[in-house]
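Input: one structure, supplied below.
Excluded from the complex is one protein chain; the other protein chains are retained at their positions.
This part shows subunit A:
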């Protein structure tokens, strides 16, 4: 993984496939805490257009567990967490 341990007050944001192409990077550190419900807007500010073109078809994991975006009220991303954008998969 190209990611490194995030410094204090930040979390690790990972991008894969179409998300990494759009963000032009595989990972970065973002400021924590951050409510899950605000994550996509935060990414939209960093990468205008990413919400509609990429994120709308993606899933989200926090510390290797999937988070239901329709039921994320109150869930906060904490310092040191590993968050990942998971585009539609294509193994085989």
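Please note the rule applied: a contact is a pair of C-beta atoms (placed from the backbone, for glycine too) under 8 Å apart; a residue touches a chain by one contact, two chains touch by 3 or more; residues count from 1.
In the analysis below, contacts and distances are computed from a predicted model.
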| item | value |
| --- | --- |
| Protein name (UniProt record) of the chain left out of view, among "E2 ubiquitin-conjugating enzyme", "Molybdopterin synthase catalytic subunit", "NADPH:adrenodoxin oxidoreductase, mitochondrial" or "Glucosidase II subunit alpha" | "Molybdopterin synthase catalytic subunit" |
| Touching residues (missing chain, whole complex) on subunit A | 1-2, 14, 16-18, 20-22, 49, 53-54, 57, 61, 64, 84, 86-92 |
